[in-house]
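Removed: one protein chain of the complex. Kept in place: all other protein chains.
So, chain A:
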Amino acid sequence: MTAPVPVIAIDGLTKSYGKVRALDGVSLSLEPGRFTALLGPNGAGKSTLFQILTGLFVADSGSVRVLGADLAADPTAALARLGIVFQQPSLDLDLTVEQNLAYHAGLHGIGGRRRRDAIEEALALFGQSETRRQRVRTLSGGNRRKIEMARALMSAPALLLLDEPTQGLDPASRRDLVLHVSRLVRERDLGVLWATHIVSEVEAADRVVVLHRGRVIEDGAPADVVARSGASTLEGAFLALTQGRAA
């Protein structure tokens, strides 16, 4: 039996800002149909990693391959397979939900009947069909996030990258989003990389990767991570790993 082709293969990424080393040899490989949580305290390098994975920044060294396509050599092929939810909201508040989604569809080469279907399906997936003609400005924070997730899935990506997607949301909205994404992982064989510093929202993840000071310091199933740390909960394990090392 052959191993599944990784949706993303990250190898030896380093990135420095002056004397500050934001990423220090990060290597990671993600499989389809798995929910991977990237846990790290503020300043661990999560956002830098996401900016490199989305082609916004270039790493000092190392490589990223999305389904075999090298991000540096063939960025359009690599980006075509990614769905991205940025940490900072990126909806145009002055446009309607539908106009925002149509804009994204155009950027991803989805037009005509396919575009209409993709918009309908994406909105239905997150229970947002009613908001279609509303200006984004009038939506709640939770609904805006759902629209951003719906938008990221319109191009049928192999990997969904989410950078602290629950930032600013109330606990109920947070739980709702996590459940939605977990269901998509199973139903669509989607690979997910969910970056956060909130441990409770990723306790049901298939895999947890702990990033601290630009390095991967732990990687495994949540139960294994907890067992190896000697703590009784994932939160305890995370604190032991990051605060213990910070001392």
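Going forward, a contact is a pair of C-beta atoms (placed from the backbone, for glycine too) under 8 Å apart; a residue touches a chain by one contact, two chains touch by 3 or more; residues count from 1.
One rule holds for everything that comes next: contacts and distances are computed from a predicted model.
Student: Unshown chain, UniProt name, "YeeE/YedE family protein", "Transport permease protein", "Oxidoreductase" or "Amino acid ABC transporter membrane protein 1, PAAT family"?
Tutor: UniProt lists the chain left out of the view as "Transport permease protein".
Student: Among A:S90, A:S140 or A:S200, choose the residue that contacts the chain missing from this document, as touch is defined above.
Tutor: A:S90
Student: Of A:G33, A:G55, A:G141 or A:G220, which sits in contact with the chain we cannot see?
Tutor: Within the whole complex, the residue contacting the unshown chain is A:G55.
Student: Identify the residues of chain A touching the omitted chain, counting contacts across the whole complex.
Tutor: Chain A touches the missing chain through residues 17, 22, 47-48, 51, 54-58, 72, 75-80, 82, 84, 86, 88-95, 99, 102-111.
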